[in-house]
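Before I ask anything, let me first share the structure, which is written out below as structure tokens.
A single protein chain has been removed from this complex, and every other one stays in its place.
Chain IDs A, B, C, D and E follow the sequence of writing; residue 1 opens each chain.
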Amino acid sequence: MTLRIRWIRAVGNDTYNARFAQEFAEVKNPGTEVEVVSLRNASVQHHVEYQSYEGLLSGDIVRAVRDTAQQGFDAVVVGCFYDPALVEAREISGRTVVVAPCQASFEVAANLAQKVSVIVGRRKWVPRIESRVREYGHAHLIASFRALELGVEDFQRDRDETVRRMIAQGRHAIDEDGAEALILGCTLEFGFYRQLQDTLGVPVIDSALAAFKRAEALADMKQRFGWTPSRVGSGEPPPEDKELRAWNVFDPADVPVVSPVHA
Amino acid sequence: MTLRIRWIRAVGNDTYNARFAQEFAEVKNPGTEVEVVSLRNASVQHHVEYQSYEGLLSGDIVRAVRDTAQQGFDAVVVGCFYDPALVEAREISGRTVVVAPCQASFEVAANLAQKVSVIVGRRKWVPRIESRVREYGHAHLIASFRALELGVEDFQRDRDETVRRMIAQGRHAIDEDGAEALILGCTLEFGFYRQLQDTLGVPVIDSALAAFKRAEALADMKQRFGWTPSRVGSGEPPPEDKELRAWNVFDPADVPVVSPVHA
Amino acid sequence: MTLRIRWIRAVGNDTYNARFAQEFAEVKNPGTEVEVVSLRNASVQHHVEYQSYEGLLSGDIVRAVRDTAQQGFDAVVVGCFYDPALVEAREISGRTVVVAPCQASFEVAANLAQKVSVIVGRRKWVPRIESRVREYGHAHLIASFRALELGVEDFQRDRDETVRRMIAQGRHAIDEDGAEALILGCTLEFGFYRQLQDTLGVPVIDSALAAFKRAEALADMKQRFGWTPSRVGSGEPPPEDKELRAWNVFDPADVPVVSPVHA
Amino acid sequence: MTLRIRWIRAVGNDTYNARFAQEFAEVKNPGTEVEVVSLRNASVQHHVEYQSYEGLLSGDIVRAVRDTAQQGFDAVVVGCFYDPALVEAREISGRTVVVAPCQASFEVAANLAQKVSVIVGRRKWVPRIESRVREYGHAHLIASFRALELGVEDFQRDRDETVRRMIAQGRHAIDEDGAEALILGCTLEFGFYRQLQDTLGVPVIDSALAAFKRAEALADMKQRFGWTPSRVGSGEPPPEDKELRAWNVFDPADVPVVSPVHA
Amino acid sequence: MTLRIRWIRAVGNDTYNARFAQEFAEVKNPGTEVEVVSLRNASVQHHVEYQSYEGLLSGDIVRAVRDTAQQGFDAVVVGCFYDPALVEAREISGRTVVVAPCQASFEVAANLAQKVSVIVGRRKWVPRIESRVREYGHAHLIASFRALELGVEDFQRDRDETVRRMIAQGRHAIDEDGAEALILGCTLEFGFYRQLQDTLGVPVIDSALAAFKRAEALADMKQRFGWTPSRVGSGEPPPEDKELRAWNVFDPADVPVVSPVHA
Partner (left out) sequence: MTLRIRWIRAVGNDTYNARFAQEFAEVKNPGTEVEVVSLRNASVQHHVEYQSYEGLLSGDIVRAVRDTAQQGFDAVVVGCFYDPALVEAREISGRTVVVAPCQASFEVAANLAQKVSVIVGRRKWVPRIESRVREYGHAHLIASFRALELGVEDFQRDRDETVRRMIAQGRHAIDEDGAEALILGCTLEFGFYRQLQDTLGVPVIDSALAAFKRAEALADMKQRFGWTPSRVGSGEPPPEDKELRAWNVFDPADVPVVSPVHA
């Protein structure tokens, strides 16, 4: 059985595409094929740290997910911890399952711990993430948010400093806030979970890995059981002929993703 | 005191711009200036009935709100009952207050009744709106959703039929569900509230009027008290020079709105 | 269009009536007429700092609101941040809209910020206000309560000291609790919001001004749209003849308000 | 051990005082002394079916509870299912425990069933009661509200008809709404629970009996364990000398209760 | 009237049975008969500090409650603050009311205060108790959890040290967390509440006493009013003949309780 998964980096740059592909290559199941892409002509090139950027990128993400569905992927990840445009894109994803890191991480954590802290880059992000978690129904799991006071682009710059801060904040979360597990609240906080986990002695959820494996599992269930996004009620998509084609909502000539790296 | 308010229709067409402008002209305060615009090069021309359309239009709305802020408007309404991109646009709105119909309507209703039903076009819309209302904290106010089984573009086609269905569903809501007030859950359900109200004997909130007057009131408070969107925490906007200009996030040559009608 | 608004100070003394009238005169719209009154023969003369006082004053407030309705005012404010007797008075307010400061302040704040702290006089007040906010559905907006450890009557005594404490607690709220806006949780915390706002750099909601302008806006909507309190379901008032008159519930000779100051 | 309990009928009339006293006499423990009183000079004589009446009576209730405390009662019941002025009166009740029927009934029901329906007189009452139950945290227990369409004063008029309606609505609640127990949502629905219980086969909570026995139990714990209402935080009462006496908040000459019947 | 109450210590040892019996003897009503028992052949002998122990003991508790019902007791307490197997045992308790300390303590506290802190032995216990309180709907009452860092078996070892820690944590809870009352969150924290209460000046709920008196009160209501656990819906028990006897679910030869001490 071959599962085809696309990871959409929710930005225009491809700085980390190869790196993500490599990460996923190392952890995927044998039959899984992965493609990491960026958004072509993305409204924002660099990061989704701001909610306005999230808004700007929503359309790009919807287009990329539509394309992903048409390419026949089994599952797709919207690769940003804000879970941008998740519900919006899921409506247009056809038979492709749509997954996002925040929801996926909390779903893992709910199986491992009763209280979880989220290690975010900046306090700025907290209300947005808190709102998402409340929407998903997982607010009772939150022990605290702890901020590193690093921006999205800082995590990988001075990795030793990042680790130092993560360990300090993680320890505060465990000792003072009652956290039993940690979630790294940005997909670019990659490459740290193992060291943190060994040092702190609690599960540390890398949200990119959690989302990727969630996509793989749901893709597997899709193929085996036919469990695809519901197309009734709120899942009803726009009519193909009467609206999407008639109004040219999606330009057939448009290729909304770019810089694919395969794994 | 002059208050400048822009109403952004969350679509590309301008079919109803003049009509909305006229509605607002009739109900605005003397010093209020209104501009109704559509989205230029909108990703979707016709309506926002689908969540995917909402996602596609989010960027257009953020751009339009950014432009609105730069044009120095006091308040802006994102004119769709899904309240699309509300939080996302508010971050980039500078000193302009951002308002949306669903939130505004529930805020009015909370002052007039303890149980409210929402008259929507199609059942399809319900989970999306319910999710928004839950996000705002007003879920306990909901008596029920009642659907007309009419699409966004149908409301104004056969107005007699629309009224008939509205009265029937409104009566069900009052008699069976315990509704004490009704909210018309789409900005294109305009022109009906008065007749419904007279017939049914409960307040019937026209969401477009509720949002427009909410914008006017908040614009007034902005001018008098300096109450503008918070710019700390989640309200912190992207840095102008270091990101917005350096990355050309917003094209200065771009005019994101079109078909202005003034009132 | 003339809007007639009455502000009912929820106590018997008239110490601040002129001051409130002056505040409102400065911020009202041209056609708005304001009357600030105190409760005649009020059960408590001085303040509503205690819940028992709130209970004692409830009947006085209901009577005053009934009188307000009969005088044909468009809207009335119950002028205390505990929002005393709000639901109770609304039932008997006829076509007059009833507003209160806590609800009005949170409704403004919800349009400007995602996390809000309330600056109260004393910790004693917190559970009462928290209960109200929970009732309204706005609990998720609360970042924290911060207490000045000043009683209601202390705020205006040594204003410099009050400001010093407000700034200190406001800063704690912003820096430590994640507040993005502040609400001054007592109508007698007037005259401070501007200085605080300028110093702290976040919106600071004066609850008296928020409530007054909310009343004005709802009065405006009442006149224009006929949006008055629902009179079905929980809004159904007692029968005029069969109960109110037959039982002499409201003494027609009684004038429940006193010390009117107009603006 | 002698426990002294006062039942305050939340109205002015004494029609049912003897009847209530008799009911309590039959079910009290040997050492319990009961006094049933009405409100003297009550703002409303007949019933509390309207929220405005509840507001009018709040002060009378606070005064009656204050008097009860000064008379040294161990516990007091505010005898109306709206639980009027419960929190307000508790603040001024000194060492006297304050209980009310809605809260007491749900506390019993929570020990006997997982889903409960409330049999109310009229649909009009539902939002008020629902709001109270939500405030107490018991909303998840509610299976439904079922209305008899009888007013407070109708229950005892044609008792056969009342029983007929109660059985019909109770059966609907059990068969259609999943109720596992019923609460009679008005203290004047007395004298019916046993017949209903025998007929319907589920526990039927008479709210007056539930509240009376709750008061007796809490009075017992008060005497044995010293568990009295907290007097810190929100429980801090107004200062006796500096405010209550200085301002003459409670007229010492006033006797706020009337028509005592002892059991 | 004779009320028969059994207190089931949720462990196998009988170290404190006589002590509990003595405590209850001192506080029971004249007609109440108490039996304190331990679990015979208990899966865990010593304490229920771990959730796995709770799971192991659940069957023993169900058996003991079944036996209690068959012995005709009016009420039974599952004597552990985790309220282990409460819902499970209630289904099989026939006409015997089943009570547990956590639920009973919060029900008392809800009548005395608006914010409560729980003094637990170890932080380890907090998520379990928090989950229970959330299940009951009382989460809004929680001011904080404060841990003594003492195990279940430590409370009575060095009682002076225990008191010292309780006073210290209680004071933190009151001064910093806004607690208005305290609950001692383990039945083995007995013998301390009075001293704490006198020292700290707030009600201190001994959970064993609260549960015992709750059982006594509900037993009284059971006898007088016939209020027994519902046997419809989720309260429907397994069929006696077709399952319980046919499958020998409960061994008739088994005596599931041991070491009875009477009071």
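Odds and ends about this structure:
By our rule, contacts are C-beta pairs under 8 Å (C-beta built on N, C-alpha and C of every residue); 3 or more make two chains touch, one makes a residue touch a chain.
The shown structure was predicted, so the numbers you read here are calculated from the model rather than taken from an experiment.
Taking every chain of the complex into account, the omitted one touches A, B, D, E.
In the complete complex, the hidden chain is touched by one of E:3, E:21 or E:85, namely E:85.
Among E:79, E:127 or E:170, the one in contact with the hidden chain is E:127. Touch with the chain omitted from the figure is made, among A:48, A:89 or A:209, by A:209. Contact with the chain that does not appear here is found for just one residue of E:46, E:171 or E:224, E:46.
Although one chain is not drawn, its touching partners on subunit D can still be listed: residues 114-115, 140, 178, 180. Take subunit A: the residues that touch the chain left off the picture are 27, 29-30, 87, 97-99, 103, 107-108, 110-115, 136-141, 174, 178-181, 193-194, 197, 201-203, 205-206, 209-210, 213-214, 216-218, 220-221, 224-235. Take subunit E: the residues that touch the chain left off the picture are 43-46, 49-63, 66, 85, 87-92, 123-128, 131, 134-135, 233-234, 236-238, 243, 247, 249.
As a convention for this text, only the chains that are shown with their structure count from here on.
By the document's definition of touch, common neighbours of subunit A and subunit E comprise C. Note: the chain lying farthest from subunit E is B, by mean C-alpha position. Just one of D-E, A-E or A-B has an interface built like that of C-D, with over half of its contact pairs in common by residue number: A-B.
Comparing chain C-alpha centroids with the centroid of the full set of protein C-alpha atoms picks out C as the closest. Looking at which positions face the partner, subunit B and subunit C present mostly the same ones, since more than half of the interface numbers are shared. Note on chain placement: the centre of subunit A and the centre of subunit B lie 30 Å apart, centres being C-alpha means. Between the CA-based centres of subunit A and subunit C the separation comes to 45 Å, rounded to the whole angstrom.
Looking at subunit B, one finds that residues 87, 114-115, 140, 178, 180, 233-234 touch two or more other chains.
Because contacts link the chains in a way that matches no line, ring, star or complete pattern, their graph is best described as other.
This structure has the following touching chain pairs: A-B, A-C, A-E, B-C, B-D, C-D, C-E, D-E.
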